[in-house]
Every structure is written in structure tokens, then in C-alpha cells.
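With one protein chain held back, the other chains of the complex are shown just where they sit.
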Amino acid sequence: MSSQALLEFQALTFERDDWPLFSDLSGAIKVGEILQITGPNGCGKTTLLHILATIQPINVGTLRWKGSDISQCHQSYLADVAFIGHKPGLKLSLTPRENLQWLSKLQPLNRCTSAEALARIGLAGFEDVPCYTLSAGQLRRAALAVLCMTQARLWLLDEPLTALDVQGIADLETLLLAHVEQGGAVALSSHQALTNPAVRTLALDAMAEAEL
Amino acid sequence: MTTLSGAFFGVIHRDLSIAMRHRGDLLNPLFFFLIVVTLVPLGISPEPARLAAMAPGMIWISALLATLLALDNLFQADFADGSLVHLMLSPQPLWLLVLAKIIAHWLVTGLPVVLFSPLLGLMLSLPEAGFLPLLLGLTLGTAVFSLLGAVGAALTVALHKGSVLLSLLVMPLYVPVLIFGTSAVQRAVDGMSYGGVMAMLAAASAFTLLIAPFAAAGALKVGING
Partner (left out) sequence: MWQWFHKLGSPRWFYHISGKFLPWLALASVVLIVTGVVWGLAFAPQDARQGNSFRIIYIHVPASFLALAGYYVMAAAGAVGMIWKMKLADMVMVAAAPLGAALTFIALFTGAVWGKPTWGTYWIWDARITSMLVLLFLYIGIIALSRSFSTRETSARACAILALVGTVNIPIIYKSVDWWYTLHQPATIKMTGAPSMHPDMFKPLLVMILGFYCFYALVLLLNTRTEILLRESRTTWVKELAEPK
């Protein structure tokens, strides 16, 4: 595999309440790799993922998608990125199927049907029950079902392992591996170590300590 | 690939389905509207002539408060469960999706208030001539309330005590609509033509429709990082 960079970030600096979360952070997410962002609570993992997903605007620094500045290719970038936040993003009064169908109208999710996706993620039989009857782990699985359906090359996942059981984590790792083997890329934040060989780690706390 | 109309109607359809599964919540602004109007004769006077004189203003103000009460929920619920992020990361233009959300919101909060208003006109002895301009005016007016309110709701979406702030931000902007709306009813009651006032109200609504979705989309991009 080539080590071509999909998303590069250069000299990112972010401060909240005049307190720097991280400064001069540079790096890249490359084709075929899983970038795991680690660090203690409050070190800016979620903020970094939000900046990469262009939810949070950049104060200082640049973001480049396939070599061109993100502001030049924002629409095509959005069509090629799947973001799952630490909140599942599901409407509790709707069923998992309805939630996924709604999402597929907003984002290109047509690699498989919502029923197939839910079956692959271990929610067969729960397609048509309201989400408020599901457990936290099942909700997380329903949110991750998007990953089975999406055509996006870059996945940005904020704490995807939260509330998942051993089987759920194994299922997710299989999904991630299959994705990067097909030329995709993943950036995720997590406290747990992944056993995956494709994982590269970006430790935010180390940066902060180097600053001090 | 996703389509523009698919995304637009998808958002409306989803928001309406959610509203239909919480039908009780739909009635709350209506009961609020009804209770406020009931307090008027209790607080002032049950005398029909005095009530009739105040009816246009009281109904409009109660309608304004009732829609304001429901405005909070326009983006807040989606923000709380994380689905707002999916909306914002759609490759489709955000202002269009925001407009879809506003339309759905108006259908479940503004429209019921409009349909309910003749009953309250009856309770406040509004003269018959005032009913049509009341209905027309409130239809346009509640649409403006929802559109302008969306900007405020988007700005305060991530704030903890956003709802009081939200009222503070948008109520001054509601002044022209309130003035045009009540005077249309008043003129009709006084036997004058209200076409000109209604035209001004319609112009204000059209203008708001033109700018508010863009402003609300911009506000959402800012407000989500509160």
C-alpha cells in the first residue's frame, strides 16, 4: 500500500477560555491506516476530531484533503467522510431502521441496505423497535451500522468503543480492518488499546507535556 | 448519491414522524395559548366591549409567546442526541436542511396556533370582521416567528440556559410583525381596509424567508461549538 495522505493537518492550535488545548499540532491520516488519538480526559481529543470533521472551525493552522485546502473542496470532502460522535446521533423515538433511512438521505450510505447493516453489526431482530428500548451498547451498535453502509473513505470516530461489549469491539475492529484494507482511513479516539496491526497512535497528552 | 429534494423532504418527514410520536408535546403550546388568553378576562374585565378592544393584541401576544415557548426545541433536541452533527455534515446545502427543519417546526407549532386562534377570538368577543385578517395575519406572522426564531435557536443551541437568552434575542425582532399583525385585525374591526397592512406583513415574511435560512445555517455552524 502507498502511504498517501488523505487528510493532512498542519500547525493546528486551539484554545478554550484562553487556555491552549493543543498547539502547533501537525500530522496526517494516510490511506490504509488507523490513527488512534489518545490522551487523558479534557486534552482535546473530541475537539481535534471536530476540527478534522470541520464542525469546529480552525483558529490557527490548515487542513488539506487529498492535497488541496479544505475550503476549496468542502462539499466533496463532506461526501467522503463519515463522522460518528460520542453521542450516538439517533432519535430515540424512531427505530434503528428509520434512523438509518433518514441518514441515508443526508449522506451517501448505499453500500448495503439498513437491514443488512443492522444484521452485520449484531442487531438483527431489533430493526423495528423504537431506539429508546435499546441498551446503551445496542444504541452504539446501531450508530456504528452507518459504517457498514457508508461509501466514505475517511472515518472519524469519537470514542466508538464506549458501551460496547467484547463481541461488539471485535465486530468493530473487523469493520475497521476491512475498511483500511480497501484503501480507506480511520481516525478514532479511544482510551482502550486496539489490537489491530494497522493502528498508529497520536498521543495528545505527550504534546501537552512537551509544551510544559 | 443523495439528492437535494430527498434530503429536504427526508428532514421534514423525520421531524414530523418524531412529532407524531410525541403528540402530547404538540398540545402544550396550544394549552399555553389557551390559558394565557383565559387569564385576560380574569385579570382585566369580562366586559365584552373591553375584551373586544384588546382581543387583537392579546391573541397576537399570546400566539407570539406560545411559538416562542416551542422554539427551544427546534435544534436543541437534535443537538442533545448528536443527530444535528449528521445534518451539518451532509454534503447537501445546510440552509436548505435548516429550512426543512423550520417548515416542519412551523407545521407542528405555528399552524396549530393559527388554527386555534378563531376559538380564542370567540372567547375574547372579537368582532366577526376581525377573524379573517387574524387567520391570515397569524399564518404569515407565525412563519416569521419560526424563521427569525431559528436564528436565535441556532445561536443558543449549545448553551445551558439558552431558552431565556433565546427569548431575549428574538423578541425585539418580532416587533414589526406584531405591529402589522395587530393593526390588520384592528383595521378590519374598525371597518377599514386591511389589504395594505397585510401586504406589508406578506412582504416582511417574504423578506425573512429570503434571509433567515442562510442566517440560521451560519448561526448553527457557530452555535454548535458553544
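Each chain gets a letter, A and B, in the order it is written, and its residues are counted from 1.
The definition used in the following text is that a contact is a pair of C-beta atoms (placed from the backbone, for glycine too) under 8 Å apart; a residue touches a chain by one contact, two chains touch by 3 or more.
Just so it is clear, the model here is predicted, and its values are computed rather than measured.
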Identify the residue among A:4, A:26, A:59 or A:167 that touches the chain left out of the display. A:59
Identify the residue among A:16, A:111 or A:191 that touches the chain left out of the display. A:16
For a quick check of understanding: of B:36, B:96, B:132 or B:169, which residue touches the chain that isn't displayed? B:169
By the contact criterion defined above, which parts of subunit A meet the unshown chain? Give residue numbers in ascending order. 15-18, 57, 59
Quickly run down the residues of subunit B that touch the omitted chain. 148, 151-152, 155-156, 159, 162, 165, 168-169, 171-173, 175-176, 179-180, 183, 204, 211, 215, 218-219, 222-223, 225-226
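The rule is short, and it goes like this: only the chains that are shown with their structure count from here on.
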Hey, which residues of subunit A end up touching subunit B in the complex? 50, 53-57, 75-76, 78-79, 81, 83, 85-94, 98, 102-108, 130
Complex contacts: residues of subunit B adjacent to subunit A: 1-2, 6-7, 10-11, 13-14, 17-18, 21-22, 80-83, 85-92, 97, 221, 224-225
